[in-house]
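A single protein chain has been removed from this complex, and every other one stays in its place.
Per-chain numbering from 1; labels A and B assigned in written order.
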Amino acid sequence: MEILYKKSRMLTDTPLSYCPGCTHGIVHKLLAETLEEIGAEGNVIGIAPVGCSVFAYKFFNCDMQQVAHGRAPACATGIKRCNPDKIVFAYQGDGDIASIGIAEIIHAAARGENITVIFINNAIYGMTGGQMAPTTLVGQKTTTTPYGRVVGINGNPIRLCEMIATLDGPCFVSRVSVSDPVNVRKAKKAIKKGFENQINKKGFSLIEVLSTCPTNWHMNPVQSLDYVKNEMTKIFPLGVFKDCQEGN
Amino acid sequence: MKQLMKGNEAIAEAAVRGGCRAFFGYPITPQNEIPEYMSFRMSEVGGVFLQAESEIAAINMVYGAAGSGARAMTSSSSPGISLKQEGISYICGADLPCVIVNMVRGGPGLGGILPAQSDYFQAVKGGGHGDYHMLVYGPSTVQEAVNIMYDAFDKADKYRLPVMLLGDGMLGQIMEAVELPEMKDVNSFPKKKWATDGSGIGADRRVINSLFIDPDSLEKQNHSLFSKYELLKRNETQYEEYMTEDAEYILVAYGTVARVCRSAVDILRERGIKAGLFRPVTLFPYPTNRLYQIADKEELKYFLSVELSMGQMVEDLKLAVNGKKKVKFFGKVGGNVMSPEEIVDNLVSKIEEN
Partner (left out) sequence: MEQKIIIAGFGGQGVLSLGQLIAYASIEEHKEVTWLPCYGPEMRGGTSNCSIVISDKIIASPIVDWADCVIVMNRPSLEKFSPKVKAGGILIINSSLIPDSYEKANLCVIKIKANEFAEETGSVKNANLVLLGAYVGKSGIFSLETISTVINEKFSGKPKLIPGIKEAFRIGYEIGQKY
């Protein structure tokens, strides 16, 4: 019998710990397939953050480091500077990258560290039970914004890609979504580009993936995907914000 | 051949010769000569130097570098070391080797920039969250700091834990003649099979991690850490004694303060007072057993802990002596360093009180 489809070799057999309908799994799959396609097998070090993907070190079939909350870009810098010929990636959530670790990501980007950062933005703190994130939408209810996010009290959501793209250091900054098959294919392309840049020593790439959190959004998976498409993209528009290969 | 070197620079050079090939730091007085020195020295030896955006980033760069197998270090001074504590806890939890220099300045808060020993508790009791220790040295001369730093990476690798050199502003700034050891051959260091060098796959893949979500595994990890500390106590405890043989009064001091105490002992002896000096070289492990032994000496009247703090090491001294003899304390803080004469006067007035 002909095998038409199989799990990427870059994923272990450990069952994913994510909730039903969560899009972390899709991104894990895209990332693993990409690593396989670029031939990174046996030549890659990944970094797991603190947050829902804290267990990512169990899922990717490569050397992994789990690191303190927000510090993945610093850790990745340490690894990459000592191992310039290895592929190094950091996988971070919104609280990790845009709140507690915003200094680390900005400086890694400004230095143009030759690493690839995957940023999962689901506008909420999933692991800790649904608190407000730096990317929580105005009006969005969380366990720490029970009346919805209020600008005068909680401030505004942070658009990380747009901020990072203002820097001279980064090579590729893009926001994608995995809300439907077309966007999933685009997301994979962006992730692949991020890694190709690294292989070609072009420097820092950041790929933000708009993701769902059905559990803490109190929605079913379909509603969650609609929320990404209809609400999140209004505040976080998809697109390429910087691409050194296209001269912008 | 001996050469005149500033403490900070000599420590940096000794680190290079001891195999350090990655340095991540952030400026803070009084240790800036270390990153400044490393900034050119690392490029000369083909290593990595990076001025991080913060002490927090620096220690996490050390985490990444050490986790991937490099001999990595960072240096800072008190407020900066406080910022590094989270990272140090993770490094200990993940069994990573590295070297950390703390050129202590007075605190709390922004404090001052002059010498102090007020980070003793932080250094020897853990410092960050969780049950852990580092191997902590308190060298008292530039030469001793060089010798300790030269072997610090070997010790860190052997036990897979951070080694801290606890100095103070005076040790960093002083210039003394030092004999520098030969450059170690970086290819001679034992291979780190546990390090995430990128080659791992399948059953061979390596994970650097301090998360043990299952209580039994976390308990096991804590016990495993503490079995290393038992080995440290057995193998690495170091101290020096000066005229303790027939001493009626033993000064206990570490670091640069111990030098001042040594001068005080000489003055006291000239005046016919039988004083001695006990100098812990390792602060963790503390030379508890030897002090417990010394406390049995009949002629010994009491110990006097002399520190640049409000009284920190004195607690370990009391635990060691365990009530067998009295333990007294003399401290100065704020960046003021006691002179030999002040120590003499303090001891004499305590003797007269009795």
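What we mean here is this: a contact is a pair of C-beta atoms (placed from the backbone, for glycine too) under 8 Å apart; a residue touches a chain by one contact, two chains touch by 3 or more.
Given the structure is predicted, the values throughout are model-derived calculations rather than measurements.
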Listed by label, the shown chains touching the absent chain are B
The listed residue (B:L83, B:I113 or B:L319) that touches the chain absent from the view is B:I113
Only one of B:D131, B:D154 or B:E176 touches the unshown chain, namely B:E176
Residues on subunit B facing the left-out chain by the touch rule are 2-4, 29-30, 113-114, 169-170, 173-177, 256, 259-260, 262-263, 266, 335, 337, 339-341
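Heads up, the rule we're going with is that only the chains that are shown with their structure count from here on.
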In whole angstrom, the CA-centroid distance of subunit A from subunit B equals 39
As the complex stands, subunit B meets subunit A at residues 21-22, 24, 48, 50, 52-54, 56-58, 60-70, 72, 86-87, 90, 94, 196-202, 205-211
Subunit A contacts subunit B in the complex at 41-45, 47, 54, 57-58, 61-68, 71, 74-79, 81-83, 86-87, 103-104, 106-107
